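Could you have a look at this structure, given as structure tokens, before my questions?
Apart from one protein chain that is not included, each protein chain of the complex appears where it belongs.
By written order: A, B and C. Residues from 1 in each chain.
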């Protein structure tokens, strides 16, 4: 929309809740695993730190720079896995991942890619742990 | 205005009064002078009959077919001259004639021509009477 | 303003209470629907709700509707936009366009503009004496370079319903764009854009008890036409400009309200037309009617009434000034050089004398049976008075 004043997107409730009160937006002093992903087009970045012990994700925390949806994405991801056994979390179906952020506007869809990438990454942590 | 529904004009108070209650719209059984004028474009016609005795217009009556403004024009003309000495009526200035019908919309302006023609005609009646 | 003397529903209609309420309700949520904060969402949702309400009335999907500032804009957009998208505007090789000669001025003037500015070939089809333009008549004037045909669904002056479905079938097969001016049809009779099979169709809220200054264009799914109002991304990028939220919401409410009563209204109007024409024939000497002999080919709201020997313009003035009755005319004073005669009646072959004697009477949802009687009385009285004034003059 050239020439219009540009505006923030409309957000669904999940997104609103997760960016306005991001309980997991902090840092771990000691992390057993950590990743930073980003979207090269929009420049958004999410860093996740995990403390995984004996197959249990004891703590998951994130930091992010980006749009409100990507801030929410980090929190949604951490909330989903924090305190859970890695094996359970790895069972998260693709369908679950797709709906985890609620209904998105077209311009928000690419946040899903970051979410998918984060779940993908969990598999890699798991593998060496075996 | 091609293609629009066509509409009657807006009328000023003088026109309204004179066409809605045309006191002089009747016929004289015996007239000393009579004229019928018309506008070839719109087809409007006004006939005026006078009873002139000893330089006095004892009675002036009219008939008309045409738009509301031309019906009013006939009545305005008769009202102006009925019962008056011809000499007085002949003194009517051009300015008076121009304003006699009140303010007209552009499309009503050509009614003025009929009014002018009627006053013009009075002069001709007068001339042979001398 | 009293409605009992209002017989000009084809010109415009009063707003219904539902539309007034909706309009008032929408005034305070002023957020720009294109803004993305939550506050603006209300306006956006109201627009989409209105679009659903109007889609029902037009017989199409919401996604096929774009809001405009009225019927004229919709007609301009449909015709110019289509010809631009098809590459006919901005092309050295001029295309051919067909309109009926009884279209509304907006369509006729667009046609003249195309001729004048871009050298288009324009055919203006005359209707038959009933005021109907048949599919055959359209077929007869098609050319290899015909790009667009524009025929109105219902004529505003005589109320004829054109065989739009048949014309659609003809044109669809040939890939010619068919635009329909539906302004006098949508909200007045049953209309279903999909059944009609047209490509684009315009409408205006003020003809169905919505506000003035808002309307829309149906654009068949899959078609895209160049915008007329280039601008922001409003209306899916098809029509720039901050939306007239309050008017659109009011149009939606009017559409919903009229949709609910439309069959009943049409039925009642058909009865009115019968009563009315009977009364006129009984009480007013010299009355006749222009339009199709088959009442099915005419909307029930419109009567084009001719009173032989009467100058209708004077009669209308008497009705207005002495009886508070409003009608419109087939002819009006213009100026010293020309008479202004209804192009529709002229095209139907009506004589100048008859056109000058013609009034258009149109009624609507607030017309009551007793209003018809009062109207006929006033008319009979007016005619008598005019006859008295004119009996000694030739005409």
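Observations
Just so it is clear, a contact is a pair of C-beta atoms (placed from the backbone, for glycine too) under 8 Å apart; a residue touches a chain by one contact, two chains touch by 3 or more.
All of these numbers come straight from a predicted model, not from anything done at the bench.
Of the candidate positions C:232, C:291 or C:382, contact with the unshown chain belongs to C:232.
In the complete complex, the hidden chain is touched by one of C:8, C:199 or C:371, namely C:8.
Considering the complete assembly, chain C touches the hidden chain via residues 1, 6, 8, 11-15, 20, 23-24, 27-32, 34-40, 68-73, 75-76, 84, 89-90, 92, 104-106, 109-110, 112-113, 117-119, 204, 206, 211-214, 226-233, 240-248, 316, 320-321, 324, 326, 328, 332. For chain A, the list of residues touching the undisplayed chain reads 1-9, 11, 16, 19-20, 22, 25-27, 36, 39, 41-47, 63-69, 71, 74, 106-110, 113.
Here is the rule we go by: only the chains that are shown with their structure count from here on.
The centroid of the Cα atoms in chain A and the matching centroid in chain C are 56 Å apart. Residue positions of chain C with contacts to 2 or more other chains are absent.
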